[in-house]
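Every protein chain but one is kept in place in this view of the complex.
After this line comes chain A, so read on.
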Amino acid sequence: MYKALNQVSKLGQDSQHPPHSAWPQQMSDIKAGASNSAKPMLMASSNVFSIGPYRSRKDANRVSVIEKYEIIGYIAAGTYGKVYKARKKVPVKNGSSSSPSDSEMSLPTTSTFPLSNQEALDVNSINKSTRVQDSSTSLPFLNQTQETQVDQKSESTQTSTVPANRVIIASPTKKLPMLFAIKKFKTEREGMEQLHYTGISQSACREMSLCRELRNKHLTNLVEIFLEHKSIYMVSEFAEHDLLQIIHFHSHPEKRLIPPRMLKSIVWQILDGVSYLHQNWILHRDLKPANIMVTVDGCVKIGDLGLARKFHNMVQTLYTGDKVVVTIWYRAPELLLGARHYTPAIDLWAVGCIFAELIGLRPIFKGEEAKMDSKKSVPFQANQLQRILEVLGSPNDKSWPDIYKYPEYEQLSNFPRYRDNLPVWYHSAGGRNKEALDLLYLLLQYDPISRIDAVDALEHPYFTSEDPAVCENVFEGLNYKYPPRRIHTNDNDIMNISNSRAKSTTINPQAVASKSATNTSLGGLGVNRRILAAAAAAAAAVSGTNSSSRPASSAGISGPARKKRR
């Protein structure tokens, strides 16, 4: 047995562990023992080997997310983590253009500046180019200069080339690449290589487990999951738009209503996705415009299942798991009244709010959230309820027979009585379609029991009997295009390589993979990333301050990151 351990520990030598842990100690003990004597080496009692040998075996064979995907930039950052836009790396057969395999094989970790990296950068910018046609310096020239650059200097020059590189898109030889969104769940400390494994969050766990099971046209499709460097990377299909963006586009600079056909198609597709979720006994619990994506070809995709959960075979009540669900403006009245047991109807309320927002181009119930107090008790959201009452009128025992059963029922008496103003609201928002108003009423029913469910909503006359018909491509017939997603390119380092590299000798066990092949590939990408980081920082500086500022000077922004590495 001890021999076996030796073997394994040798296998995993390169992935030795941080000194703060007790196990590596043990592993090195074993090795030491083996080399010193032929006598069986014995561990001190009460020392248990952990998963060391297994870990080494797995770490040696893992394919990294950055070996398969190239990060274009990040789309959004939130409490959950960060979402990046990426394209799949395609090994190119004839070496003229960018090939990740080139860099993997040939690159030493030194600061030489090979062509392949250069090229990789170009490829990266392909996607940007479709949006912004930059008229700056001509490309070939820039490429030349870049090639002659040496490491540090080039970084500053690099920055200036970024906008120019966008032009590359025009190059006809390259096909439009497959795009992906990579969600990296937030780790303990932002911007730092994580020191410890923190247990995966409930939300990551939900999203992973549910997305693995679900497959529907109107849900964002999970492609694969990477688990490495103590982080989770979920790769899913990329959607160019979301409803928040689209609503913003229609309300700025002046209001222009969303075309009726598009409106109807969007709502229908949302309902279709929601109905799929509910048929699978899943509550989404966080429907809002920002979580509803639309692909380039006009297919609605419901995203972000971080709050979603199964509601059959429940071991615990919904309330015990999460005290507060749904973003405040989309939160159903039963939740505001403190419901412990709620139903899929809460998702339909949210759909109603989204529907109304698509019509009126601003949130229909834009209340102010009461913050959690120090005692961590759930506050009563008076302002939000007020907003709802103002539009829908005060509920009564006719419109909501069970209302008196809710924990916060008493609070209702503190509000003045309102009458139903939804038709007024609807007309002032520019709505004309009677069926749409009827559906809106059904979705915004106070009583969750009488609120329409997703399946019935799909059959509503608004969709079935009225012209125009629902269409698959929500953009069908439009003579304009929505602006694509903004991509931030100031942080493409999804693995935190720049940070971990500096410290890899002391705290980062995994970065140095045991296989030399993996090793060089990481190194190669590291260089690549450095260029990207510099370029990105410049781009950020340019767009951040004013567009005419000299990009070269802004290279200093990436300074701290680089300093760390040296």
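The criterion applied here is as follows: a residue touches a chain if its C-beta (ideal position, glycine included) is under 8 Å from a C-beta of that chain, and two chains touch if they have at least 3 such contacts; residues count from 1.
By our rule, contacts and distances are computed from a predicted model.
Novice: What is the protein name, per UniProt, of the chain that does not appear here: "Proteasome subunit alpha type", "Eukaryotic translation initiation factor 3 subunit G", "RNA polymerase II holoenzyme cyclin-like subunit" or "E2 ubiquitin-conjugating enzyme"?
Specialist: In UniProt, the chain that is not shown appears as "RNA polymerase II holoenzyme cyclin-like subunit".
Novice: Which one touches the absent chain: A:72, A:86, A:182 or A:208?
Specialist: Residue touching the absent chain, from the options given: A:208.
Novice: With the missing chain put back, one of A:87, A:218, A:288 or A:309 would touch it. Which one?
Specialist: Considering all chains, including the one not shown, the answer is A:309.
Novice: Which one, A:60, A:200 or A:223, makes contact with the chain that was left out?
Specialist: Residue touching the absent chain, from the options given: A:200.
Novice: State which residues belonging to chain A touch the missing partner chain.
Specialist: Looking at chain A, the ones touching the missing chain are residues 1-4, 7-8, 21-23, 40, 42-55, 57-58, 62, 196-200, 202, 205, 208-210, 212-215, 225, 227, 230, 279-282, 309-310, 312-316, 321.
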